[in-house]
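In this view, the complex is presented without one of its protein chains, the others remaining in place.
By letter and in written order, the chains are A and B; residue numbering begins at 1 in each of them.
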Amino acid sequence: MCLAIPAQVTALLPDGMARVTLEGVSKDVSIALVEGVAVGDYVVVHVGFALSKIDPEEAQQTLALLAEAAALVAADL
Amino acid sequence: MSVKTYRRKLDIANGHIDLSHGAGGRAMAQLIADVFHKALDNAWLRQGNDQAAFDVAGGRMVMTTDSYVISPLFFPGGDIGSLAVHGTINDVAMGGAKPLYLSASFIIEEGFPLADLKRIAESMGAASRAAGVPVITGDTKVVERGKGDGVFISTTGIGVAPPGLELSAEKARPGDRVIVSGSIGDHGVAVMSRRQNLSFDTEIVSDSAPLHELVAAMIEAGGAGLRVMRDPTRGGLAATLNELAQRSDVGFRLEEAMLPVKPGVAAACELLGLDPLNVANEGKLVAVVAPDAAEAILAAMRAHPLGREAAIIGEVVADARRFVLMTTEFGGGRIIDWLSGEQLPRIC
Partner (left out) sequence: MKYIDEYRDAKLARSLAAAIARAADPAASYYFMEFCGGHTHAISRYGIEDLLPDNVHLVHGPGCPVCVLPVGRIDAAIRLAARPEVTLCTYGDLMRVPGSKGTSLMSARAAGADIRMVYSTLDAVRIAAAEPARQVVFFAIGFETTTPPTALAIRLAAQKGLANFTIFCNHVLTPSAIQNILESPDVRELGRVRIDGFIGPAHVSTVIGTDPYAFFAQEFAKPVVVAGFEPLDVLLGVLMLIRQVNDGRHEVENEYGRAVRPGGNERAKAEVAEFFELRKSFEWRGLGFVPYSGLRLKEKYAAYDAERRFGVEDISASDNPACECGAILRGVKKPADCKLFGTVCTPDTPMGSCMVSAEGACAAHWTYGRFRDEVRKAS
C-alpha cells in the first residue's frame, strides 16, 4: 500500500492527469497534487497520484554521498 | 435422388449464442459443424461421432485434465482457446510424455457473440495444428444468460511417456540444479494489463506456448538426469518450488541475479506491488536435474527457440524446514514463499 515508485511523465492529459511510463509500462495517474509537471519530469506515484517531483540535482547529491561513503571504505582496504 | 435442403447460414458476424445451440438439435449440430469442426478440422471430427478411437501406442500412457476460466478472454499474446491448447499440452509434456490428442468441452453463456466464439475456435485450431496435437473430440453446452461468464473450456490431454523415464515431484535431491526455461511473469502481467480496474499499457505479451518439443530436446540431451519438470502457472515460480520442496522434503537455494525477468515485467510488478516470482507463466518450465546432466540439458534448451533464455537459477539442498531461500542481488537472504490469498483471480 505504501508503494510509491518514480516514473517518467510521457504525456500530459486533460483533467489534471498524466501518462507515466516505466520501462515501457504506461499508466495514467493524477498530477493534481504536484505543481509545474512537464513531460520528461520524473514523479513519485502512489495509489494513482503523483505526490512529488524528483529533483535531479538532489538525486545526484545522494548518489555522490553514497559513492563517498563507499570510497572511504575502499581507501582503507 | 438427393434432396436439396435449405439451411440458413449462421450469422457469425452479428449473431449470438442462444439456448437452441445447446439443445441437441439442428441448431447445435450447425454450430458445431460451422464453428468448431471448421476451425479444428481433422479426420476424427469429420466422422462426427461422440467419441474418437485411436490405437494405443506401446509404453506408459499419460493423461491430464484442465479447465480454463480466464478473464478477459482475449489478451496480448493469446486467448482462452490457444491457452487451453498450450496449457493442456504442457501438463502432458511436464510428465516427459509426447502429447498425442486433446479433447475440448465448451460451456457457453447465452448471448455470447458468435464472432468471438469463432475467433476462439480458430485460435485453438491454429495452436493445435502448430503443435501437431489434434483436438479429436469435444462437447458443447449452453447455460442461461448470467449463469456462465462468457465461455469456460475444459480439456483432457493424452500422451505417451518414453520407457524408463519417471519424473516425479518427490525426486529432487540435494545437489540437483534448478533450471528455468526463460523469463518469468510475462503471462500474468499481460493478462493484468487488460483488467479494467488496473488498466496499464504495456508491450508485454503472454508467453503462452506449447513446450513439448523443448521437453523432447531436454530428454534427448539428458533424460536420465531429469528429476521433475513443472510449468509454473497460477502462483508462479514461488508456488511451484514450494510444492516441490514439500513433496521431496528438501530446500531450495536460488540466486536472484540469475532469474530471467523482462524489464517491462519488472516495471509492471513495481507499479502494482507484485513480485514476478508470484506471477503466472504459460510458456515456461522449471526443471530439477542431476548435477552432471545440467550443462547438457541447459545447452539443449538454449538451442531451442522456447529456451533461448534458459538459466540455472539455483540448487536443491537438504533442509528439514523445506525453505525456498534466495540470495538477493544484495547479498542478503530472503524466503520465497507461496503468496497468501488471491493475488488476482482468474489468471488462467
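As a working rule, a contact is a pair of C-beta atoms (placed from the backbone, for glycine too) under 8 Å apart; a residue touches a chain by one contact, two chains touch by 3 or more.
Note that the structure is predicted; figures quoted are calculated from it, not measured.
Interface with the hidden chain, as seen from chain B, comprises residues 197-198, 263, 266-267, 270, 272-273, 321, 323, 325, 328-335, 337, 340-341.
By the touch criterion stated above, the residues of chain A touching the omitted chain are 1-6, 8, 22-23, 30, 32-35, 42, 44, 46-49, 51-56, 58-59, 61-63, 65-67, 69-74, 76.
Convention: only the chains that are shown with their structure count from here on.
In the complex of the two chains, the chain B residues touching chain A come out as 199-204, 263-264, 266-268, 270-271, 273.
Taken in their complex, chain A has these residues touching chain B: 1, 3, 5, 7, 22-28, 45.
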